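I'd like to ask some things about the structure below.
As you look at this complex, bear in mind that one protein chain is not there, while each of the others sits in place.
Note that the chains take the letters A, B and C in the order they are written out, and that residue 1 is the start of every chain.
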Amino acid sequence: MNGTPIWPIEASRYAGRVDFLFGSLLLISVLTMGLVVFLLALFATKYRHSSKAIRDGSTIKTWRFEVAWTAVTLLVFVGLAVWGADLYLRLYNPPSDALQIFVVGKQWMWKAQHPGGQAEINELHVPAGQDIRLVLASQDVIHSFYVPALRIKQDVVPGRYETMWFRADRPGRYHLFCAEYCGTDHAHMGGWVTVMNPREYADWLRQQGGQQTLAMQGQTLFRRYGCSGCHNPGGTVRAPQLEGVFGSPVPLSDGSVVIADDRYVRDSILNPKGQVAAGYAPVMPTFAGQVSEDDLAKLVAYIESIGPTKAGGGR
Amino acid sequence: MTDDVLTFQYATSDQQREAVTLGMWAFLATEVLFFGALIAAYFNYRIWFGAEFIAAAHMTKVAFGTVNTAVLLTSSACMAMAVNTYQAGRTRAPVLWLTGTALLGLAFIAIKSVEYYLEYQEHLVPAIDFDVGRYGGVAEIFFLFYFCATGLHALHLLIGISLVTWLAIRIGRGRIDRNGSTTRIIGLYWHFVDIVWIFLFPLIYLAGRSG
Amino acid sequence: MSRPPNESYLSAKIGIRSWLLTTDHKRIALLYFAAITGFFAIGGFAATLIRYELITPGPTLGSPDFYNRLFTMHGVIMVWFFLIPSIPATMGNFIIPLMIGARDLAFPRLNLLSWYLFVIGGLITLTALLLGGLDTGWTFYEPYSTFYATGYVILAITGIVVAGFSSILTGLNFIVTIHKLRAPGMTWYRLPVFVWSTYATSLILVLATPVLAMTLLMLIAERVLGVGIFSPQLGGDPILFQHMFWFYSHPAVYIMILPSMGVISEIVPVFARKQLFGYTFVVWCSIAIAAIGFLVWGHHMFVAGQALYASLAFSFLSYLVAVPSAIKVFNWTATLHEGWIRFDAPMLYAFGFIGLFTMGGLTGLFLAALPIDVHVTDTYFVVAHFHYIMVGGAVMGYFAGLHYWWPKITGRRYPEYWARFAAILAFFGFNLTFFPQFILGYLGMPRRYQSYPPEFQVWHVLSSAGASILAVGYALPLFYFLWSILKGERAPANPWQATGLEWTSRSPPPPNNFDVTPTVVRPPYQYQRGDPCPQVDSD
Partner (left out) sequence: MSGRAVLRCWAALMGLLALTTGLAFVPLGAAQLGVSLVIAVTKALLVLLLFMELKGSSGLVRVFAAAGFFWLLIMVGLTSADYMHRSDHRTAIDQIR
């Protein structure tokens, strides 16, 4: 990390594509800027007050030339915009079998929880060459998970899950920053993302100690918070059974249908009256303020683990 | 409002009257956007929350709202009559119509305060003692919007009432220049406050009535 | 009227009351000059402290909290109390009535009320800053600014809302004046471009500022009542605050740049002794910028959690808004063709403006491309982009206009060579300050960071060095303008051989601007082989 870098490191193929787009935009902008500066300098010297240049108005500049020039520059830049939008859509289509890591941002630190139960502060160890899907939550204000080497950033808005995915290809240690102003130690809320080849990653997981997986911790919480009291068969209150629900469509009492994803599970825990399942009374009490973001991540992991078993889900 | 003796920067009195009218309409455009920001927030939350937001709107008192709208529309009609009769050269008639407008405005404020008091008893006033457990967080947001919008509207109405009363007194004493634009300007302001209520009424009271 | 022949608006009435209760648009412009120079000094001082702090990776000046309050002060003062009122309130107030041949604005007393609102708002925010300031950043993002920030947020925001009403009333005053008080013969296509761009700016002032006032009032209500309309405690949506804040704040950056474009469109034809190329294009581009400027605010929120569909729509619209600016740059350059160019100080500032504004505009196109914005938003790339537009564009335009109309406002000449030296110094100081920040931005250095990874230090040191040069470049005019008021030689009515109406009356102009209301006979910027033919036939 010594010396003064001019260009950021490319830790993933996506980063390379963004740099390629940035390079072409830079080239076209330098050409346009060059044209403007050249014309300014040319006219400034040729037609300065004391010069004897011919000024007979022979080269009349019609507005057609102006419209043509503007249209060309607009088309070029809109072409770049469409190319950019295509790259951007890629960010919004998370592959299905990505390794899912829950990241919670709270004032001035990041806490990551791996599916195997390992947790780390201001650090994130990920295997190289594999799709990683981060489920981000904030416990207080808006933060922003930013890894310059991967060219990705996602604001984490408190009150809902934000998802983000990437595939780091080059092993190494890259900066992690918080990019949205969040208070006094906003500058210290960062750390390192360590990309390791899969073998080293497996060793690192074992070194962290194999406590219970996230799903198992979620199961213990499922009982401790009393969810099993209603949601298990033979419960005291008529409540929807949660087996096989995760990821499939759920009809709601107001007639609409929603996919039971991590956001829906989280909202149902914190704001149960928001979207009641069809055929059930809105009697579930709100757990807002009692369940912390870390426990929420475990409960969601548990409900996902009892969801329909995905073909080849390498969980 | 300037008494319309010709101030030095205007060449003719028509030029001055048009300038004052344009100035007033530009000011009303800023007021439309001032209230509009609140209404835009309402719309977006209504799209985003959907059913829960409408359920909260169910708890408003539609009877009070309808009566209040009728009162305000009538006061607008009185104001229009006042402006017409004044421009027709009469003096007693506009004063009577203006007092009618002011009284109807006060009636609106009275009905509104009764409604606020009832809502206070039902613990619907956010930040004081809103019963979040019973109604839920989204209902508190709806009522926060309700009190901000109707409170701001009531404040504008109070300003309108004082302007109308001041105008009625001045016309009674014959101190208003006959072909000036003071009366017309106050009329425009009053009608604008009425239009704000015309839009607030369906958004607040009629949402989710049909169950 | 029995008045001494060469009596000017300065000597007409004497004494403090004549200034504090004046309704003369020229005196109110000078009152605004005084207030704005004060705020520019405060904001500039905060900027030098920030640049001094960032020389070393670790904390230098104090705790991170102090740094957070510093950049918030820099942002709030510069945006609301210098850039937004800078040209419309000072030169707009002074020159518009002169340019359209009117005796004063449509509502003179409203104009004085605007100044008082501006000063009261400024003092309220200043007391908040002196008592301890606030650490929310000038964007007051939810829920930090309502439930977590510890500074004087409510006091500062009240000051901004009060100053907001001042800009609404100023905009309203200009719109009615330009519609109703034009001299006979002054049709819309004979209006100078500065009048058109101030008209476009007033449209934005009138239509955008009320939304800011309401948004900030809701923020105050939240913080006072402790109940969140936007905050997630009750299920609200912090992104709705961002929508309503940027609905004002993006058009606000066009409030800052449009008047400068008007000033440059005035200066380039005068010093090139040639008609402005494509007058109708330039004029309607100002109105287009004001209109399309309202459709693009979403490009501030690409990573904020906005819907994918909205981000795509805002990205495309942001490319459309760049077209009118590109047309304007093309027309300024084309005006120079076959001209008789003189390089006085205003023209040097104009050249600086065109160069720096083009760079600012082009980097804006980078930020409108979605994946690049995902990488560089909230980094120093964005900081460099908006400083190129605001400092390279708006402040350069402000100084250009200041030098151009100085003889008309004060009746004195400024020292020409000192002014040219200051212009060139400011240009190079500016580039050395902000170009390294583009490189820092793409490297991933986030903004609002007091301490940063050591490998970024070289670029920060370069930037801070540039900032010291820029500070000297901006301090110089303060001195030689003061010198010019006291000892500068007298300036004639039309020192630059320009064609506008304001150059037909004396400098400094009489209290009623014109002894007899002029009748306009031809459009502005008419030159025959370099000799001006003014809009009014001198009988």
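Please note the rule applied: contacts are C-beta pairs under 8 Å (C-beta built on N, C-alpha and C of every residue); 3 or more make two chains touch, one makes a residue touch a chain.
Predicted model only: the values in this text are computed from it and were never measured.
*Asks:* If I consider the whole complex, including the chain that's not displayed, which of A:E10, A:D261 or A:D295 touches that chain?
*Replies:* Once the missing chain is taken into account, the touching residue is A:D261.
*Asks:* Using the touch definition from the top, which of C:A313, C:I424 or C:A493 touches the missing chain?
*Replies:* In the complete complex, the chain left out is touched by residue C:A313.
*Asks:* Which residue among B:A77, B:A107, B:A127 or B:A154 touches the omitted chain?
*Replies:* Answer from the full complex: B:A77 touches the omitted chain.
*Asks:* Provide the residue numbers of subunit C that touch the chain removed from this figure.
*Replies:* 179, 207, 211, 239-240, 243-244, 247, 294-295, 297-298, 306-310, 313-314
*Asks:* So which bits of subunit B touch the chain we can't see?
*Replies:* Against the left-out chain, subunit B lists 18, 21-22, 25-26, 28-33, 36-37, 39-40, 43-44, 46-48, 62, 66, 69-70, 73-74, 76-77, 79-81, 84-85, 184, 187-188, 191-192, 194-195, 198-199, 201-202, 205-211.
Just so we're on the same page, only the chains that are shown with their structure count from here on.
*Asks:* With centres defined as the mean C-alpha position, give me the subunit A-subunit C separation in Å.
*Replies:* Subunit A and subunit C have C-alpha centres separated by 36 Å.
*Asks:* Measuring from the mean C-alpha position of subunit A to the mean C-alpha position of subunit B, what distance in angstrom results?
*Replies:* Chain centroid spacing, subunit A to subunit B, equals 46 Å.
*Asks:* For subunit A, jot down the residues that touch at least 2 other chains.
*Replies:* Each of 271, 274 in subunit A touches at least two other chains.
*Asks:* Could you check subunit B for residues that touch two or more other chains and list them?
*Replies:* Residues 137-138.
*Asks:* Under the stated contact criterion, what part of subunit B meets subunit C in this complex?
*Replies:* That would be residues 2, 7-11, 15, 18-19, 22-23, 26-27, 29-31, 33-38, 40-41, 44-45, 48-49, 126-127, 130, 132, 137-138, 140-141, 144-145, 148 of subunit B.
*Asks:* Show me the residue ranges of subunit B that touch subunit A in the complex, using the header's touch definition.
*Replies:* Contact set of subunit B toward subunit A: 50-52, 136-138.
*Asks:* Which of the residues in subunit C come into contact with subunit B in the complex?
*Replies:* Against subunit B, subunit C makes touches at 102-109, 168, 172-173, 175-176, 179-181, 206-211, 213-215, 218, 221, 225-229, 233-237, 240, 243-244, 512, 517.
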